[in-house]
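The structure under discussion is supplied below as structure tokens; questions concerning it will follow.
A single protein chain has been omitted from the complex, and every remaining protein chain is retained in its original position.
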């Protein structure tokens, strides 16, 4: 039931937001997001790591088709719900003082999206999952499209088309799987789409082989894995900062989560058949993203490519099919979400002050804005995976997982850390150090509100870095279950 | 009611009616597809309907089943309504255009 | 069977119609041919002009005429078909009995409703438009 | 195939009917003038032949020898076709009218009727309606504004009154239950009851039918299509010689046919009062054979029918010189808003009376 409340509260709040105008809407939205966070934390506190499928709720949705409104949380879901509910207020806070037209609509969309995201992470029914998957897409499309930059129409169109086409493949696969299932519990329909039924299907290797690609297409686009990524840098760049944060901080994770929940256990043979290829693609993505990032002149684009590189690593970890890799992915999802949101926030803060995102135009911010520099550095180091930061735990586990699967691949993937250090530190050096440019002459340091955004992020950077077990512990049971399902067949 | 009628009618083989109706119908179809004057097209359509009427009447008579002929009544009634509307449309166009050639009506392109 | 079909008629009963048709055509053709042969023919441009009471005729005679005529024609088509519907009913009136009569009252009520509408709509107001 | 003798007899009847209708139409022109003269208290045609009886023939000769005129800009084929069509349709309708009961010679019974079909009424109705095409085509083909206007008026008027006419007929059909004119006629004869004629049961229907018949034949007071004060000659303004003759002729043939139809439908057709009594008198008192008596009655009936027809024709002419012409909108309003509702009311009354057994 708690899950349902988690799902419904943001929607309700989004609808109520219509009655607020301007600043009041901002406060109300933030309040609503905080309430959601409190609920999620409450869920986390009452969560029993030894049980799966908690807070679950199962009710007929489309009785005639055996589709149920089945939601519930295990550790992995909880982790991502926590991430979502934590980041949304942060993002809302980040939008504070931004000049936004139609504020109430903007915030309503963000809250609306939160429902979609929570829905994706908690859905226990294939069609519900797909439904929520798309529900999360629509608001972000409008957030990016309406409040975005110059090229937004074209860019968001591309984004929308990519993701929707990918997810249609997934839907097709789900429909196919659906027709392989037995009758629904209610007995009204001849099939059902519960996750448990999907896990228990007897599919031939060949079926799994093509089903794999259908389902994978959706996730690969969303993450994005290397050849499916072309929408990503443009979209990240053109979107307004809050949308970029939502995209990179949370939406990316939908893909990874989807792979773990809906791909590996459903078509295990298909996965093992294509595992190598996916890993290679992921590693190409890592290297490719990193190399392109080095060449970038635009701060936002650079972060976007870095994100691409990191996602590649997460995907590689997931597809290593090792416990350690999956665990690494779980924690890295959290870490990356926090880091990348922080990075984009800082990039946005700089852009708002200077009016430019071009690295060459910037420089010497350290002197005018020491607090900003410190925050930036911490997040950057987290991203570079310095020990004691959150990034380290994730990347280490991921690399270990990939290494366990194939040492060579592990080695190549490891390059990511070096490359990340290269492009990130280079950016830091050009932007923060060095002589002032005409753009940065009147730079001011972070305001209180901006600090309020960054402090919780930085606290978490260290918290996860220092006490990763708190989080790993949460997801361990789920990861084991997933691997069991994979091994079982 | 009367078994005599179909026998009398059957002195002309059914195929003749079918061929005749099909020929009429085909003439109508060809006319609709090739002619460019709205009135002529319209008349070709009426020809098609009449072919149907012939066919239905023939079948109906052969089977001593009145349903076919009742159908014909309805076709005639409906055709009359169609004529009414169709002529009104054509008159309307003529008053605007002074012409009934459908080729002139190409403001809406295919 | 709904329609009463008298039994003692044969399709061949209609054959004499051909005879009459031939007669009619023959008479008309005779009249036309004879008058063509007998009558004089003197053409002239002035004579061939349309006769409009001596006033020089202007414009094409195939001009659009009042739309009221079209309306009348269209209405006739509709009402005439409805009347045609009544023929089989009338012929079988006794067989159909009371139900048939009630149905026809409904039919006529609808017909008259349309009729009233048409009249009220001003089809017969010839001095307008 | 049909046996030749039957067709032969019927052909003879058709031929006779044809000739008679032409003759009557011809003498209608004479009658019209004579009656006009009588009503206006002046001398009618009296030069050609005794009492001017050869006048129609003279007219015919004149028509044949007049110049055949084609106006410039006319569509020649249609210009010729118009009067032909008018005439053909007029001539086609007469054959189904039952002019008499059967004559019996030995074992053979002959109907005094050209064509006995079960849909006689529909036939007349259908063919007569075609007549309007003749008018329309002729008027349009003339390329004359008066003609066109006359033709359009004629068409509108004809179709308008055809509705009321059809509806008036429905009431008759409800009583008779058949479309055969012969059956309808026979139903109007019950021994000892000459008033069994439909006019008794259908007075309203008859009035409607009669008015419509005037309009259908374009007779005064409904002769708008050719009203000389407005439209010169109406649709036949441009016509001359025999083509004009055919139009005029067709009108009189139509008068004849309509009169015959009215007689058949409402005035008992070839039935006449006390016919059964007369027959019985011949058989019982004079000792005639039944067939001979019957034949005599048949012939008398035929003569009676013609008497009725002549009466109606006289009525037509009488009206012509009595009533003024309608204005066009009055004419259309009469047709649409008075006659049609009246006809509907007539149908309802008839239906009710039949269902309640008041009339059989």
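Labels for the chains are A, B, C and D, by order of writing; each one numbers its residues from 1.
Basically, a residue touches a chain if its C-beta (ideal position, glycine included) is under 8 Å from a C-beta of that chain, and two chains touch if they have at least 3 such contacts.
Simple rule for what comes next: contacts and distances are computed from a predicted model.
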item	value
Chain not present in the shown complex, as UniProt names it (candidates "NADH-quinone oxidoreductase subunit N", "Malonate decarboxylase subunit alpha", "Aminomethyl-transferring glycine dehydrogenase subunit GcvPB" or "Monovalent cation/H+ antiporter subunit D family protein")	"NADH-quinone oxidoreductase subunit N"
Which displayed chains the unshown chain touches	A, B, C
From A:39, A:87, A:100 or A:135, residue that would touch the chain that is not displayed	A:135
In subunit B, positions touching the absent partner	18, 21, 25, 28-29, 32, 38, 41-42, 45, 48-49, 51-52, 55-56, 59, 63, 65, 67-68, 70-71, 74-75, 78, 81-82, 85-86, 88-90, 92-93, 96-97, 102, 105, 107-110
Residues belonging to subunit C that touch the chain removed from view	110, 113-114, 116-117, 120
On subunit A, residues whose C-beta touches the chain left out of the figure	60-65, 67, 102, 105, 127, 130-131, 133-135, 137-138, 142, 145-146, 148, 152-153, 156-157, 160-161, 164-165, 168, 171-172, 175-176, 178-179, 188
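By our rule, only the chains that are shown with their structure count from here on.
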item	value
Distance from subunit D to subunit C - Cα centre to Cα centre, in angstrom	16
Approximate Å spacing (C-alpha centroids) for the pair subunit A, subunit B	66
Multi-partner residues of subunit C (each touching 2 or more other chains)	4, 73, 80, 84
Residues of subunit B that touch subunit C when the two form their complex	1-2, 4-5, 8-9, 11, 64, 66, 69-70, 73, 76-77, 80-81, 83-84, 87-88, 91, 94-95
Of subunit C, residues touching subunit B in the complex	1-5, 7, 10-11, 64, 67, 70, 73-75, 77-78, 80-82, 84-85, 88
Contact footprint of subunit C on subunit D as seen in their complex	1-2, 7, 10-11, 14-15, 18, 22, 63-73, 80, 84, 87-88, 91-92, 95, 114-118, 122-123, 140, 142-149, 152, 155-156, 159-160, 162-163, 166-167, 170-171, 173-174, 177-180, 232, 237-238, 241-243, 245-246, 328-329, 332-333, 336-337, 340-341, 344, 347-348, 351-352, 354-355
